[in-house]
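Complex shown without one protein chain; remaining protein chains in place.
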Amino acid sequence: MPSALLPASAIPPPHEAHLLARYRHIRAATETLAADLSDADATVQSMEDASPAKWHLAHTAWFFEEFVLAARLPGYAPYDERFRYLFNSYYEAVGARHPRPRRGLLTRPTLDEVLAYREAVDDAMTALLATAQTDAEAALIELGLHHEQQHQELLLTDILHLFAQNPLRPAYAHELAAAVVADPRPAPEWIAFEGGVASIGHAGDDFAFDCEGPRHSVLLVPYQLCSHPVSNQQWCEFIDDGGYQSAGLWLSDGWRWVGEQDVQAPLYWEERDGAWWQMSLRGMHPVDPDSPVTHISFYEAEAFARWAGRRLPTEAEWEHAAQKLPATGNFAESHALRPLPDRQNTSGVLRQMFGDVWEWTGSAYLPYPGFRPQAGAVGEYNGKFMSGQMVLRGGSCVTPESHIRASYRNFFYPHQRWQFTGLRLADDL
Amino acid sequence: MPSALLPASAIPPPHEAHLLARYRHIRAATETLAADLSDADATVQSMEDASPAKWHLAHTAWFFEEFVLAARLPGYAPYDERFRYLFNSYYEAVGARHPRPRRGLLTRPTLDEVLAYREAVDDAMTALLATAQTDAEAALIELGLHHEQQHQELLLTDILHLFAQNPLRPAYAHELAAAVVADPRPAPEWIAFEGGVASIGHAGDDFAFDCEGPRHSVLLVPYQLCSHPVSNQQWCEFIDDGGYQSAGLWLSDGWRWVGEQDVQAPLYWEERDGAWWQMSLRGMHPVDPDSPVTHISFYEAEAFARWAGRRLPTEAEWEHAAQKLPATGNFAESHALRPLPDRQNTSGVLRQMFGDVWEWTGSAYLPYPGFRPQAGAVGEYNGKFMSGQMVLRGGSCVTPESHIRASYRNFFYPHQRWQFTGLRLADDL
Amino acid sequence: MPSALLPASAIPPPHEAHLLARYRHIRAATETLAADLSDADATVQSMEDASPAKWHLAHTAWFFEEFVLAARLPGYAPYDERFRYLFNSYYEAVGARHPRPRRGLLTRPTLDEVLAYREAVDDAMTALLATAQTDAEAALIELGLHHEQQHQELLLTDILHLFAQNPLRPAYAHELAAAVVADPRPAPEWIAFEGGVASIGHAGDDFAFDCEGPRHSVLLVPYQLCSHPVSNQQWCEFIDDGGYQSAGLWLSDGWRWVGEQDVQAPLYWEERDGAWWQMSLRGMHPVDPDSPVTHISFYEAEAFARWAGRRLPTEAEWEHAAQKLPATGNFAESHALRPLPDRQNTSGVLRQMFGDVWEWTGSAYLPYPGFRPQAGAVGEYNGKFMSGQMVLRGGSCVTPESHIRASYRNFFYPHQRWQFTGLRLADDL
Partner (left out) sequence: MPSALLPASAIPPPHEAHLLARYRHIRAATETLAADLSDADATVQSMEDASPAKWHLAHTAWFFEEFVLAARLPGYAPYDERFRYLFNSYYEAVGARHPRPRRGLLTRPTLDEVLAYREAVDDAMTALLATAQTDAEAALIELGLHHEQQHQELLLTDILHLFAQNPLRPAYAHELAAAVVADPRPAPEWIAFEGGVASIGHAGDDFAFDCEGPRHSVLLVPYQLCSHPVSNQQWCEFIDDGGYQSAGLWLSDGWRWVGEQDVQAPLYWEERDGAWWQMSLRGMHPVDPDSPVTHISFYEAEAFARWAGRRLPTEAEWEHAAQKLPATGNFAESHALRPLPDRQNTSGVLRQMFGDVWEWTGSAYLPYPGFRPQAGAVGEYNGKFMSGQMVLRGGSCVTPESHIRASYRNFFYPHQRWQFTGLRLADDL
């Protein structure tokens, strides 16, 4: 059985439960993820796109301090005035900040000092949560918790990237066993969907990021989706067929990227004695043919689809298809590294839509009709990134389960692939 | 009267006229544009995005040689085997090519030698056009003519860029008088459009690039467009209000671009003694407050719209609104530098939709539903650029009039602004 | 009282003493320097020129393993075969190595694991040193000890650079008190030297690097040296006189460097409320006017000399003048941060020649007549760096005292200034 990164008891109460309980659960989960990291592991920044684990730990505390505690308690004294500068990520409206490419130079504060900072923020938040909240306050705290969950995923993707740079290829968690796939993976099937006017986007009282709405109508032409994400086995066929050497399969930007970066396989794949191995959170191991391919760029996803004679789904197609499925991640509120076998083997329907890999869509990350960013500094959360990025859907094996939903719009630049990114084929009917 | 770059006699016959006559007209127009350039003017490349005029002249000949003459006449001997390498732009399928950033190093062949090359290709094409064409052949020749027209525009935008790098600020054409605006520019109005299912995209027998189709339905929410493009006067207000210094107005990528490039005004604007001057094809002159602002990036257009409390139109909104208007450029098949006064002063309707400035839309350049690239090497023409670029609509003052149509999808990267790019505001109703 | 970084008992036995005793002392001194560093402090690499403290600790162990243990004991099994790759610095002859700019990505092995590696190497070396050595073996071990001492200095300069990147400006050692300067610093004087044929370069049985020889004759014209290095006070005058804004004072390469890097003061200087502060190993503190200026590039040293109407000494002039002085560093085998007051106040002679700042000379680092690199891989130690670098003389406040001698040739690129670099003025007579 694939092991979860968190004990079952760590499953947070549902959204409607007491906010304090959820706060405690989610905050503790972040620290659990960092529990086995050394001070050095938590400090080094392996590339500009990634951040140190320590920075994730501190920044998520800063978020509550800056947007909740300071706003709610006008006389609130920051834990350390200098942390406002060090741990702001990109909020222009709240002042200057430490430059992103230099996050890895902060050997001080130490990991222990950052954990103490988190504890102090938790104490203040606990006191605050013991009192009544306005709706606006509760919404900000909820935002902070989802923000925290995003950084849980980033902490893991960034640690994997760091460890993959080390010639020793250390494992983040050795005990993460591979999924036991009892039966052979069922053959992929095509699932058809009717066209017409459909509704996508978030509506209702549950939490969603501002960019997930407003809910609106879209016009769909009849389409079909593949039952499974593309597997490593399929990807090997693409490689063997010269996919990375065939200019005609690639977008112009993608072909240049392939040439400049000398890309020949998914990120973290290495050829050893004629076989493909993969670096993952459990260290180096042979590529599992049945698992969804992951750590591919949009360019690769797009080229693969062309090679297969298919295309990527639009985000509207994906969401429309996903709306009737339970948004169940791989593990109860956990960060697992492999799909659950029982979910994989269910037949006849869309499988592995949630919690396996983020699936690249063919849609650019742009505002929905009528979109207005949230007021205040947190309005920078999503809206200002609506250029140059592509939408991904579904959630990955390191996405917290309670963070997954059909309307969720993840977004990355087309060349980025250190996230757990994969694809599912689509086609016209 | 604003002077045209070409005499009235240069107006090409309509599409349905004899292809040979159109071929001759359009090819000659290209040479006319280069007539006053020195060998050096025509050779230097001012940046990687731009190409030398001589290269445009040669590449458009190469296009007919490679895709028409060589295909139609199997025994056709290339004019110079080496030109296949020198003047291929980006067609991977037809072999290796001279690297784009090194186009400006080709002092040989000389401008005269390139003109002789063009003449030889014209002779062969004339012979070919004297015979009957299959539909496929005619389509390829038509594609070549539209390709030629695209490079007419690029030749002008690239010469302007080159001359703007020269501290002497030479004029491309001194005699290009400014437009005579008899009456004051009418105040911009808002024109409303109903929502619902509409059709966009090209259909029919007229020429269109593959990316303009297939025609398909889109769902529009009620919207409004401004009657005029944003003017230089309005842009000055944006500058004076600190638009370039207000992080909150900008997309994240745009704000970084502003900082890295130290952007403070549209490209080609210079402040002299407290007033804004502009470099254009007629040299340096004060910025005309009533003309549409041009040479702005998508980032600037987007920030302006946010500053104005509005938004950019989607390409579907723009095309839907434009479908009933005559696609009349500023000048009969000419390359002018200013709007015609009579078009500017008509009131009550959308004005300056065609042939003034390319208008940035809020839509990413992506395939329409059901899009399939053209077969063969020319399939690289449009499809492979569908990543990272934004759509522009309408045509500019240097776009040949017969090259303008409502379904035309131009595309550039969000930071590019050496084309004649502007914007028109839109909003929800 | 200026505190030493090491207790007095740490003074190593003189060269002629038992090699084992010296080995133990010098090796232990390295570890003492790292004793207060966290795992993270010891792991991060702040720039390509600098290396992590952990890397210094491991690389110096690797040196003994690779060049002594492996050579002496053919069957010697490396402590960890992978360390041969990770901790080779630049020895092409002994195989591939981890790229220098990626040294900071090695969060594993941990600091503790590296210390265990050192201990294992020390055990093997202790066993080896208990037996008789050939002269060649002893020479290699001696080389390893001097190599170790070089890295002691680098460990400190690199930690300072790392801490200076941190907005918190942490101190490496708070207790390092500033020197107590009882009396005012005596006014600098000029000390004259006769010209003629002189001998420089190392000769004799004491240890020296290969590049310090052979001893050879040089022809000197009469010259004079300033009694003191240039002080911070003098440097402030240079700044106030517009030194950094006067193109005419600078070498062409230097002036470009000043412009590109926006250099306005020595490295680690910051202006705070109109006063200059300096980041040092004891944290931020006001610049001490009487201390030698340090952390300046060759370009700055050269420009200062021109501004002062003087010049830099040649390395031959410097060594000739230094030959009669005792090579006494600031502290007995320690790494101190300030000159000793009693040395500073002696009058009438050259002062602070050794152990205060590395003094830039006007000599390029080139081979002496008859120079032949040492045989074998260690021949890469010095010879291959003889291009593009300038010679510095004297030793700094973080140079181990037993590592200082008149013939010592240090060398860095003209733009580098993270070492403790300063200058002493010279002139013709």
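In this document, chain identifiers A, B and C correspond to the written order of the chains, with residue numbering beginning at 1 in each.
Here is the rule we go by: a residue touches a chain if its C-beta (ideal position, glycine included) is under 8 Å from a C-beta of that chain, and two chains touch if they have at least 3 such contacts.
Fair warning: this is a prediction, and the values are worked out from it, not measured in the lab.
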item	value
Visible chains in contact with the missing one	B, C
Touching the absent chain when the full complex is considered, from B:L73, B:L105, B:A136 or B:V349	B:L105
Hidden partner chain, touching residue among C:L20, C:A139 or C:L251	C:L251
Sites on subunit C contacted by the missing partner chain, in the whole complex	90, 92-93, 197, 216-219, 221, 247-248, 250-255, 298-299, 302, 362-364, 366-367, 369-370, 380, 384-388, 414, 428
Positions on subunit B where the hidden chain makes contact	38-44, 46, 82, 85-86, 98, 102, 104-111, 162-163, 165-168, 170
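Simple rule for what comes next: only the chains that are shown with their structure count from here on.
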item	value
Chain contact topology (line, ring, star, complete or other)	line
Taking each chain's C-alpha mean as its centre, the one farthest from subunit C	B
Rounded Å distance between subunit B and subunit C, as computed from the means of their C-alpha atoms	60
Distance from subunit C to subunit A - Cα centre to Cα centre, in angstrom	47
Rounded Å distance between subunit A and subunit B, as computed from the means of their C-alpha atoms	39
